[in-house]
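Before anything else, here's the structure in question.
With one protein chain held back, the other chains of the complex are shown just where they sit.
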Amino acid sequence: MKRALLILALAACGMPDRDPKWRPAGATTPRRGGTLTVAMKDQIRTLDPVIAYDEASFYGLVPLFATLVGYEPHGTGLVADLAERWEVEPDGLAYRFHLRDRLAYADGSPIVAGDVKYAMERALTTPDSPFGPMLVDVVGAQAVIEGKATDCAGITTPSPRELVIRLTKPAPAFIYLMTMKFTTPQRAAHVAAAGDAVRRAPLASGPFQLESWDEGTKLVLRRNPNYWDPALPYVDELVMYENIPRDTQFLMFERGELDSAERLASPDYVWITQQPAWRPYIHTGTLLQVFASRMNTTVKPFDDRRVRQALNYALDKEHTRKLLNNAAVISHGILPPGLPGRDDALPPYPHDVAKAKALLAEAGYPDGFEVDYMTQNDEQGEKLAASLQGDLAEVGVRVRIQLVSFATLATVMGQKTGPAFSLTSWVGDFPDATNFLDARFHSRNIADENALNDTRYANPELDALLDAARAELDPAKRLAMYRRAERILYDDAPWIFDYHPATTEVTQPYVRGFELHPIWVRDYTHTWLDLGEHGERVPR
Amino acid sequence: MIALVARRVGWTLLVIWFVITATFVMTAAIPADPAKALLGPHADTAAVERVRAHYCLDDGLVTQYGCWLSSVVRGDLGESFRSKRPVIDIIADRIGPTVQLALAAIVLQLVIGVPLGILAAVRRGRWPDRAATAATLLAQSAPQFFLGTLLLYLFAFRFGWFPIAGSGSLAHLVLPAFTLAAVGIAYYARVVRSELAEALDADYVRTARAKGLPERTVVLRHALRNALGPLVTLIGLDLGVLLGGAVVVEAIFAWPGLGREVLQAVLEVDLPLILGTVLVTAIAIAVANLLSDLALLWLDPRLRDRR
Partner (left out) sequence: MSRNWGALAGGVLLVLLVGLAAVGPHLTRDPIARDIEHGLSAMGAPLPPGDGALLGTDQLGRDVWARLVAGAGSSLAIAGLATLLALVIGLAVGLTAGYAGGRVDTILMRFVDLVLSFPFLMVAILLAALLREADLASSTLPVIVTLGAVSWTTLARVVRAKALTLAAADHVTAARALGATPARIVLRHILPNVAGLVAAVALLAFAQNLLAEAALSYLGLGPPPPEASWGRMLYEGRPYYRTAPHLVIAPGLAIVLAVVAFHLAGEALRARFDPAERLR
């Protein structure tokens, strides 16, 4: 007993040295070789690109699959990937992609244009693919979805290296679908041969290929020797541990068991940002993400715009920011910073208790009201809900918090009779305003069940504007329309606009060439390890 | 005897049926839509309706239940909604670590708990007894994740004696097994202490002592027998509970067992996975109970005449 106490006392007092244990060896150009080990909080569900949508599975897809069009290494600009170039018809109704010469999968078999057509048709015909319906603008896609055809008439392959896609109406955002992993080429014979096991038998076209996958525990990838860019990737092997909580990841990281730790938990983030020795190795980036509180604009008291505006004035966004350790940008709308069409001149709603009270009184609620607020049962959701509860109490709105699982929240929010007031969030699939504004605020997305427009906000003026912008081929005009749409939403306030979170990743000093990517989040294509001569870590 | 065993087996089957049926009803009552959980937040109405139709989610509860039950009888547990992986594969993957952890915990409970109980009983009222009582009381009173986090921090992170998370080696097993076993150690120690204490005052033990047998033999051979029955019952119960997966411990130490899968499945309303894991767990519990009952019958022939 005494000995145990002594050990405890020692552990409590003698703080160990928590500075980085290693340093970069000092190479000036990227070196090849080595194993990069990372971890993730959740578990990879599937490696089938037409099905996977969750973040953990996405971490697995990104290194395995390349698409015709890609993003620049650290930004959202489009670059050639499997396609060396592409053309758009002037009327915006047809896209022609030219594949690179001698493309091959990891197993050495050739990648042909028909494989992309097959992948897109597979998304259309697979019922549990969330992506199929995204292709509705493609000629003939609806017929395939409805089972009236198996061949999508609008997708043709004039030659093995050429893919032509025709649309029913101009849709400038269409090109972004060709960056999404569900359009990665897949060989029909491989998918057919793998059958149900296709979820764990990826035929890789990206920088890495599958070595082994102990499901729920770890995914091991190794270099794909047939990747179109022979210089990449730099590391030989990529190991991804699954199901490791973030605070545990950080312990493993400090012990040197991980080369990189994702999204530090709040306490660890606060600690590490205060360590000068660690500062150069903290990577911060904003993803295409937004968090807010949605209100059902068709039910009392939220049917009154003044109430919605009042709540926007009542929420102190500085509280939110501080609770997120300042790692967030306050939002004025749904579009995240950096997204084309975002009106950066529009300031967020200020915190103004007097104005909020006045608006509530005007709307007939001088003493406020009582309301349930549904949120997700995780640390951050609960913390911010408690903060919202306190802020709204100051203007007389008494909030009761309901905690539910994410699945329930996602289901009931989209129901006509679902909760009127809840947390909401959105992650963009690609950097285009349609993916945000149309999805969440266009009245065509209102339905009795599973409505994406779960505020049930219907404004013909906004609808017309979004429809026009969706098909507008002149980029400047198009972005101006989205800026106008943002103003309309700001005034009508179907959400209590809150914040865009910043994401962080901390890497060991010898990990070089890594930056958080706004879409891919973790992309290790250009990452290399600055290790000693024999591949050993160089002590600090 | 055979009739008795047959009756026990029949009852066990009934229990298993009841457990999965009740689980089905409870799961169905959760308002989350499996189709939405399956497709993710970006799925629009059309995509969700497509899936609902595909998985017969619109066919009503009775049909769904009938569907599921008949496929189970045919030995098919279906596929997880979320990952499309056959439920049987998921369980096969997870059951190994779960059994490992459960057995390790029971071994620890026996290896630490029983000697502690003997010590306390033999030195009744003196300091070893008091220390053992106090220690077991504390072990029983600490919330599992309080203890687990403490052990993780001290012995894995600070001293580096054990790996921080994951599975694969004996070293990985130590901390989770110990965290899981803490309550059991205390409990076993108490049971052994009280059974042994009673036996030590009993006539047959006095007789053994009077015959001049060494105290060690008296305690271990004669008195401890008394504690055997309750211990077997306890092990049976424990095994059942532990095979259900240790959700909290698995979460702390990233142990890839069944418990974590169950929790995730419930949160994502992954119906086939929930039902599959509950079925397997219920079977494990029922079988463990059955075995311990049979072991009791074998240990104590007098019980055979009852019922």
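Annotations for the structure displayed:
When the chains are written out, they are named A and B in that same order, and each has its own residue count from 1.
The working rule: contacts are C-beta pairs under 8 Å (C-beta built on N, C-alpha and C of every residue); 3 or more make two chains touch, one makes a residue touch a chain.
Quantities reported herein were computed from a predicted structural model and do not represent experimental measurements.
The residue from A:V164, A:A188, A:L403 or A:V538 that touches the chain not shown here is A:L403.
Across A:E379, A:D448 or A:E461, the single residue that touches the chain missing here is A:E379. Within the whole complex, the absent chain has one touching residue among A:T35, A:T168, A:T273 or A:S443, and that is A:T273. Counting over the whole complex, subunit A has residues 246-247, 265-268, 270-271, 273-274, 316, 319, 322-326, 372, 374, 377-379, 382-383, 385-387, 389-390, 400-405, 408 touching the chain that is not drawn. For subunit B, the residues touching the chain absent from view are 11, 15-16, 18-19, 22-23, 26-27, 29-32, 125, 130, 133-134, 137-138, 140-146, 149, 153, 191, 194, 198, 230, 240-241, 244-245, 247-248, 251, 259, 262-263, 266-267, 274, 277-278, 281-282, 285-286, 289.
Assume only the chains that are shown with their structure count from here on.
By the touch criterion stated above, subunit B contacts subunit A in their complex at residues 30-51, 53-54, 79, 81-86, 90, 93-94, 131, 152-154, 156-160, 163-167, 251, 254, 256, 260-261, 264, 266-269. Residues 1, 7-8, 11, 16, 43, 45-46, 48, 51, 53-54, 127-130, 132-133, 145, 196, 199-200, 215-217, 241, 243-245, 248, 251-252, 254-255, 257, 405-408, 410-412, 414, 425-427, 429, 439, 445, 447, 449-452 of subunit A are the ones touching subunit B in the complex.
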